[in-house]
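My questions all concern the structure below.
What you see is the complex with one protein chain gone and the rest in place.
Chain naming follows the written order as A and B, and within any one chain the residues start at number 1.
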Amino acid sequence: MDIVYILDIIGVFVFATSGVLTAIDNKFDLVGSAVIGFITALGGGTLRDIMIGQTPVGWMYDVNYLWTILAALILSYLFRKRIVKLRRSLFVFDTIGIGLFTILGLQRTLATGLDPAIALIMGMVSAVFGGVLRDVLTNEIPLIFRREIYATACLAGGLVFLLLTKFYDHELLAMAISMGTVFIIRYMAVRYNWSLNLRARN
Amino acid sequence: MDIVYILDIIGVFVFATSGVLTAIDNKFDLVGSAVIGFITALGGGTLRDIMIGQTPVGWMYDVNYLWTILAALILSYLFRKRIVKLRRSLFVFDTIGIGLFTILGLQRTLATGLDPAIALIMGMVSAVFGGVLRDVLTNEIPLIFRREIYATACLAGGLVFLLLTKFYDHELLAMAISMGTVFIIRYMAVRYNWSLNLRARN
Partner (left out) sequence: MDIVYILDIIGVFVFATSGVLTAIDNKFDLVGSAVIGFITALGGGTLRDIMIGQTPVGWMYDVNYLWTILAALILSYLFRKRIVKLRRSLFVFDTIGIGLFTILGLQRTLATGLDPAIALIMGMVSAVFGGVLRDVLTNEIPLIFRREIYATACLAGGLVFLLLTKFYDHELLAMAISMGTVFIIRYMAVRYNWSLNLRARN
């Protein structure tokens, strides 16, 4: 599961970076940016763990998550302009992160013996509620509620994972396919929205 | 306890409907509306369960809650105008829901061995914090903080329940009377506010 751990860390890094950049846009100071980066990256998983009763919450057992967020904080402050230019690459990793967080959250919920329907919801919570908490703390209506595709992609990916693991016995392959599902839906959505915007402008 | 379960489901349905209607008013999409409906209906109980350590939280053990919220979502989208016209009937069920959630939350807290004063607070949290979370997520100052009667009615109803069960051994009757207390206080409050508004307008 080494590749999964590495992807997890990358996902945390990208989510934290997105949180820190939002915080800087809101003129938060260094500590405020660290808190927002932290909550964006680990808030969804924290909420999931609290609700399914897996406490102390997961990230408390692996200090690497803290170092990853600290690295995202420092790099965001040092190379902000360059990172903003990398938005396209960040989008790729962000979507990988969302897909992975969905599946990891789903697996963790299933492992406690809860119903697959609950696991599906908790997978989505893991992936998107970090962003919801970030938006609430920066006093914005959560983006997720107006751009349904984020949550929908998570639910679809989670469903694919549940179906694949039900009928086949290859979990890593199922993870790859379901994360691919999240990726494709989100990628198509961004293109679709783009043309939608063009039409709306006429 | 069949009647209690049926009232519980009706309460969840009415709360979810109120959440979905608020979400539609805020131009949230379908997924956003589902999330807000869900949180309005189950957010208070979730918060209570997390705080008193009853995790995984209660609704995770009964998928019927999910179906109920899904039904509320679909019906709210299909028959929005007709539901808005039913506001008076909704108010009745909403108040029954608040009364029931208060007592169920109180009972669940007492069952963990906590102090009745804590159970009283947790009953109120169960009944009103779903609405508080809805308001926070739609970026409004929670209504509850300016219309004290919601929370006060819960506390009064909870107190009546505690006193009745202390001196008599008939729990269902105590539930009915304390829910009636919540109902009467809220009903009178709505009338009182109405005349207050009339006076304020002069």
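Please note the rule applied: a contact is a pair of C-beta atoms (placed from the backbone, for glycine too) under 8 Å apart; a residue touches a chain by one contact, two chains touch by 3 or more.
Keep in mind that what you see is a predicted model, and the values were worked out from it rather than measured.
Peer 1: Which one touches the absent chain: A:15, A:28 or A:129?
Peer 2: Only one listed residue reaches the unshown chain, and that is A:28.
Peer 1: Considering the whole complex, which of B:30, B:50 or B:90 touches the chain not shown?
Peer 2: Going through B:30, B:50 or B:90 one by one, B:50 is the residue touching the chain not shown.
Peer 1: Consider the whole complex, including the chain that is not shown, and state which of B:151, B:164 or B:182 touches that chain.
Peer 2: B:151
Peer 1: Looking at A:36, A:96, A:120 or A:156, which makes contact with the chain not pictured?
Peer 2: Reading the full complex, the residue touching the unseen chain is A:36.
Peer 1: For subunit B, which residues reach the chain that was dropped from this view?
Peer 2: 50-53, 55, 112, 114-115, 117-118, 121, 132, 136, 139-142, 144-148, 151-152
Peer 1: Where does subunit A touch the missing chain, residue by residue?
Peer 2: 23, 26-33, 35-36, 46, 50, 55-57, 60, 63, 66, 136-139
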